[in-house]
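Excluded from the complex is one protein chain; the other protein chains are retained at their positions.
Letters A, B and C name the chains as they come in the text, with residue numbers starting at 1 for each one.
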Amino acid sequence: MKLLYFAWLKTKTGLAEENVTPPAGVATVGQLLSWLEGRGPNFADALSDRGAIRVAVNQAYAKPGDPIGPDDEVALFPPVTGG
Amino acid sequence: MKLLYFAWLKTKTGLAEENVTPPAGVATVGQLLSWLEGRGPNFADALSDRGAIRVAVNQAYAKPGDPIGPDDEVALFPPVTGG
Amino acid sequence: MIRVQQEDFDVGKELAKLTEGNQAIGGVAVFVGLVRDMAGGSGISAMTLEHYPAMTEKMLSEIEEEAKQRWPLEASLVIHRYGRLEPGDQIVMVAAASAHRQAAFEACEFLMDWLKTKAPFWKLEETDQGAQWVDARDSDDAAAARWVKRGPDAAE
Partner (left out) sequence: MIRVQQEDFDVGKELAKLTEGNQAIGGVAVFVGLVRDMAGGSGISAMTLEHYPAMTEKMLSEIEEEAKQRWPLEASLVIHRYGRLEPGDQIVMVAAASAHRQAAFEACEFLMDWLKTKAPFWKLEETDQGAQWVDARDSDDAAAARWVKRGPDAAE
């Protein structure tokens, strides 16, 4: 699974993108965020305010209950501020 | 008093502008329109639909009861259609 | 700024002039009106815009002044043409610049709505059935009425 981080999620995690293989049982967006949060202090800090995080699965906005799989591109970012 | 006619009021009266000296007693916009209406068939036709006529006194929109005097510029025209 | 002119205008250049050097502007809302080819179903070959010069400038200035009092505008512009125009030609340009887009959009719509119902212009269309004066539209009156203030602070 490919993960992308944008804006302050990139700054806080120190990563722009990475490939991960979450354990079995990580089957939804919400489960993925919880698993990532346990990967260390940087991730715990970056993911602490769940309401401030938006997730896109394969370039489409996703909700906590939406399914994810090994071939998906999952992006984590704060609310957008373009325009 | 200077009178100006625009759009179909110009077409129907056959005049773009004229100078008039209405009789004493013609002291308001409404009285002016009534007096003009009696000046002949062209004017009667042009002024028959009073609701379709707008009047400006000295380049400002005026109501039937507004006063007029010999030095005023009074314009008669249909509802505007610019833009 | 207000301009009433026979010549065409360049929207890009006008906007560049309007916003140049003012870095408090976050957005500019613009409307450009063009001559359509099919008002009412009969083909239009051209139209002539008549106006009442002394009153036109006065009314447009008043409308712009009203917009400046209602919204925090950094800059505004109204250009209206008169004379003979053909389908596709530009008729009018209205622009409102502000720190935030909501004020810019609202002021731009206000300027157009009031211009349409207050500025002394009249369209004479050359159609298949001969020249005819365009009638005012009820929808324009309704649009303009949105902006009439009620109560003691009313502007009119």
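Simple rule for what comes next: contacts are C-beta pairs under 8 Å (C-beta built on N, C-alpha and C of every residue); 3 or more make two chains touch, one makes a residue touch a chain.
It should be emphasised that the depicted structure is a prediction, and the values quoted were computed from it without experimental measurement.
The hidden chain, counted over the whole complex, makes contact with A, C.
Among the residues C:Met47, C:Leu60 or C:Met112, only C:Met112 touches the chain that is left out of the figure.
Remark: the residues of chain A touching the chain excluded from display are 4, 6-8, 11, 56, 59-61, 73, 75, 77-83. Take chain C: the residues that touch the chain left off the picture are 10-13, 15, 19, 21-38, 87-88, 99, 101-102, 104-105, 108-109, 112, 139, 143.
Just so it is clear, only the chains that are shown with their structure count from here on.
Chain A and chain C have centres, each the mean of its CA atoms, that are 48 Å apart.
A separation of 72 Å divides the Cα centre of chain A from that of chain B. Remark: chain B and chain C have CA centroids separated by 26 Å (rounded to whole angstrom).
Among all residues of chain C, none touch two or more other chains. In chain B, no residue reaches two or more other chains under the touch definition.
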